[in-house]
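Only a single protein chain was left out; the remaining protein chains are all shown in position.
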Amino acid sequence: MAHQTLFDSDEPEAPTNRPAATGRIREWVSRPYARAILILTVVIGFVLLPLAWLILAAMNQTGAPASPIMEEIEKTVFWFTIVSIPMTAFVFAVLVYSLLGWKRISSDDPPMQESPAIRTNRTGTIMWTVVSSVLAFFLVVWGMIELAAITANSYGTIPADQQPGDEQPLIVNVTGQQWVWTFEYPGYDGATTPVLYLEKDRPVYFNVTSKDVIHNFWAVELGVKIDANPGAATQTGVTPTKAGVFNVRCAELCGLHHAYMETTIEVLPKEVFAAAMREMGGGKTS
Amino acid sequence: MSDTVNPAPVSPTTGEPVQVVAARNRLGIYFLIVIDFMGTMALIISYAYLWSLNVNNGWAPPGSQFTAFMSNGPAPSATGTSFAADWPFWVITFAVLVTCALTWWSYRLTRRGDQAVATAVGAAAIVVAIATLVAQWWQISTLPFGAANGTYASAVLILLSGNIVHLLVVIFLLLGITNRVRMGLISRSNPWQSQFVSIWITWIAIAFILGAFVTSTMKVSPNDNPTRFGGFEPRTSQPSPAASASPSASPSPSASPSASPSPSS
Partner (left out) sequence: MSSATVVQQHSVPQPAQHGKPGGMIRHFNVVTAVILGLVLATIFGFLANRLVPSGATGATFAPVLPDVGFLAILIGWVLGFMIGIGAFIGPFRWLMGRDLTHADAEYLAGKDMGVGRYFRYTTDHKVVGIQYLVGFMVIIGLGGLLAMLIRTELGVTWAGVFSPDSYNTLIGTHGIAMIIAMIIAISGPVGNFIVPIMIGARDMAFPRLNALSFWLLAAAVPCLVASMFAGGIRDGWSVYQPLASQSPPGMIGYQITIIVFAISTGIASVNLMTTILRMRAKGMTWARTPVLVYGIFGAALMGLYAFPFYQYSQILALSDRIFGTSFFNPVEGGSVWLYENLFWLLGHPEVYVILLPSIAVCLELIPVFMRKPLFAMGFAIAGVVGVVIMSGLVWAHHMYMTGWAPFANYPFMLSTEMISIPVGFLVLVAIGTLWRGTAWTRLPLMAVYAVIFNKMIGGVTGIYLSDVPADQFFHGSMFVVAHFHYMLMGAGLFGAMAGIAFYFPKMTGHILDERMGSIGLWTAFAGFQLTFGSMFVAGLQGQPRRVLQFDNLFNISNWLSTIGAYTIGIGMLIFLAAIIFSWRNGKVASGNPWASKSLEWQTPTPVPLENFTVLPVVTERPYDYGVPDPYATAQKTSSDKAGVQ
């Protein structure tokens, strides 16, 4: 509905001289181009709408979402797609209709015919400003809320060593170096593995660093990403909620074999995980 | 057009009134100063950022050795001092301020039409600027550290190298402008280039003050517990290789940026 008065083409006048708002909207819609734009916007919007699900389908091909963080990410992507479709559809509708709906001249010489001299339109510009500001505001608010949620899900509201027995989180020290990942489990006698073993439904905290250049620790299906910086340790975390095999990739160019700097994540049920840790030399179960 | 009886002097090359050309050039000078200011800010930001982080305890490792570039020459002895003395920064800054004042004075004299005195004052400015350059070089060559002795050394040396470049530009400009005052090209009717040089040198003086300020206020890093390179514990929990190495031990800890890190625990 908001778009109906957009680009109302009359000059700004004193309000007393103007017909009632409903009348003006009805008059505007009665113009042939206005109706066409509205219809085109809706049609293009519906054509674009499946993208919201297709995008998620592409993201989910390897088993995502495997954590609450990834679910939040996908929710964000989904709703951002949905809210940006009307605006995109409207712009595309104007593009299409400006070519097909009005007159079109393709002569070599400049056309004799001039178009209506619309220098501005108060209603249209105000509507655009308001709508785009509201959208930007929505993005910011949504982003802040989601960021806070993800932060709470990753490196935590409760310090790792203060959590009660069974809930105690797994701590993994992740070290990137050209071109392998090493995972160290301080809670399991410092057992070290080249494959990341995680326990299903148990929060895990990652300390990440690098021994040479910048790498980026990307646990794809878990939605975890943080740089492994030489000379600094970064923290993040996640709770894997889905058992299975997932991917770790290096997402920062790190030299010759950057492309091969990947490994797998095995998210295991509790007992299997404990057994795996014992096998790796980490006898202590905590 | 009607400006054939224009009383204002016109520029020989474009035929426009000199005031118009001068206003344009002055604006250009201001923009050039913005560029140089941003570059200087990049150095100062680098200094402050490295100072605040103290990565791997490498801001100012004590008693470090002079290992890298130019080590064939006479190396300053490793005295255990990590920080440069403050006073040379301020003495050199003061000298630049003197140059700046002389340049403005020369410009004033030119405006008054006092060509001979203006030339003399300009010459004095050149002498001071060259003396400053020598002093700056002396300061760099007597610093108690070399380029490879941690980030403090790096940050100070790059600031001082910036000073050298600034001084070279200043000396070029002063030579040119004084010569032109002497030749009468810069005169009462068209003194503007002298003003531009003065404006530029004013900015250079500010840049020197900024440099002297950060180098004498930010010394010991506020971060005394940085993370050890390649690990997760604070650096202080490990014996620091740089601190434990006696000054006369190995002459080259690691000069190459790509040196592989020491093995982890």
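A few comments on the model shown:
Per-chain residue numbering starts at 1, and chain names A and B are given in the order in which the chains are listed.
Rule of thumb we're sticking to: a contact is a pair of C-beta atoms (placed from the backbone, for glycine too) under 8 Å apart; a residue touches a chain by one contact, two chains touch by 3 or more.
Given the structure is predicted, the values throughout are model-derived calculations rather than measurements.
Residue B:Ser11 is the one among B:Ser11, B:Thr202 or B:Ser216 that touches the chain not shown.
In the complete complex, the residue from B:Ser187, B:Thr202 or B:Ser216 that touches the missing chain is B:Ser187. The chain omitted from view is touched by exactly one of A:Thr193, A:Asn216 or A:Thr239, namely A:Asn216.
Screening A:Gln168, A:Thr192, A:Thr234 or A:Thr263 against the full complex identifies A:Thr234 as the residue touching the chain left out. The chain that is not drawn here is touched, among residues A:Val47, A:Val140, A:Val245 or A:Ala275, by A:Val140. When you scan B:Ala84, B:Ala148 or B:Met218 for touch with the missing chain, the hit is B:Ala148. Within the entire complex, the positions of chain A that touch the omitted partner chain are 7, 9-11, 13, 16-19, 27, 31, 33, 55, 58-59, 61-62, 69-70, 72-73, 76-77, 80-81, 84, 88, 91-92, 94-95, 98-99, 102-108, 110-111, 113-121, 124-125, 128-129, 132-133, 135-136, 139-140, 142-144, 146-147, 149-151, 208, 212-214, 216, 218, 220-221, 223-227, 229-232, 234-236, 247, 249-260. Residue positions on chain B in contact with the hidden chain: 1, 3-4, 6, 9-16, 18, 23-25, 27-28, 31-32, 34-36, 38-39, 41-43, 45-46, 49-50, 53-59, 61, 67-69, 72, 146-148, 150-155, 157-158, 172, 175-176, 179-180, 183-185, 187, 189-190, 229, 252, 254-259, 261, in rising order.
Note that in this section only the chains that are shown with their structure count from here on.
Rounded to whole angstrom units, the spacing between the C-alpha centres of chain A and chain B is 45. The touching residues of chain A, counted against chain B in their complex, run 173, 175, 207, 209-212, 230-233. In the complex of the two chains, the chain B residues touching chain A come out as 55-56, 227, 229-232, 260-261, 264.
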